[in-house]
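All protein chains but one are shown in place.
Coming up: chain A.
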Amino acid sequence: MKQATVIFQQGDHRWTLIARDPDKHGYVIDTNEYLISSGNDNLLTDPGGSEIFPAVFSAISAVADPLSIRSLFASHQDPDIISSLGLWLDFNPQLHCYISRLWATFIPHFGGDDQTLIPIPDEGMSFRHGQLELQAVPAHYLHSSGNMQLYDSAARILFSGDVGAALLPEEDGGLFVTEFDQHIRHAEGFHRRWMGSTEAKLDWCERAAKLNPDMMCPQHGAVYQGSDVMRFINWFAALPVGSGIKR
């Protein structure tokens, strides 16, 4: 079963990481979900695929009332990101899901409709979550043509979706990056292949550096914190991307 670990807390403002399912089938990619709590309101980022819904749901229910999840945030359209949407809506039809406007008419194939989905414009937007003001930050072409990240300026945490993702070996179960140089080797192939545009990458690096987050939380792998965040941004800025096709 996945474990829920609080990675930030200030009063009733909390980030809980749901990660590492030892019972997960090997053919399904491992994912991180983040529960952002403000008082009794919760938002779940990239809730995951339908196959892992039981594991995510039960991990959350151990630490919070799943009915207190008011909204979901999907960084992009992939099945490992949001194919569980129909299940979440079966459980709570009042849920809303934030998603890039580009995918708002595609996602209903997983569940939901125009009442459920809140399209985020290309330039991003701010929205209220409990007492917090969260920022949907554009990261287009970094894995997906319509791609969004989520920044919590009060916690100074950036949920970065697939940017910063690392496909870690099973024995490396740490939640945080401890040895950057070791860790980044597991991120390199993924970023070279899945990030499609140098221009978009440099644009994102500039934006992320200005945000200057304390923590960067990807959807796969470990969380970057402190100086490793900037280290990642610099590493990414120098990495050739969109070069996965061998001719």
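The criterion applied here is as follows: a contact is a pair of C-beta atoms (placed from the backbone, for glycine too) under 8 Å apart; a residue touches a chain by one contact, two chains touch by 3 or more; residues count from 1.
Just so it is clear, contacts and distances are computed from a predicted model.
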- Note on the structure: Matching the hidden chain's UniProt record against "CRISPR-associated endonuclease Cas1", "4Fe-4S dicluster domain-containing protein", "Sulfate transport system permease protein CysT" or "Methyl-accepting transducer domain-containing protein" returns "Methyl-accepting transducer domain-containing protein"
- Which residue among A:50, A:71 or A:100 touches the omitted chain? A:50
- Query: Which of A:58, A:135 or A:153 sits in contact with the chain that's absent?
  - Reply: A:58
- Per the touch definition above, residue among A:1, A:28, A:168 or A:239 touching the missing chain: A:1
- Interface with the unshown chain - residue positions in chain A: 1, 50-51, 53-55, 57-58, 61-62, 65-67, 86-87, 90-92
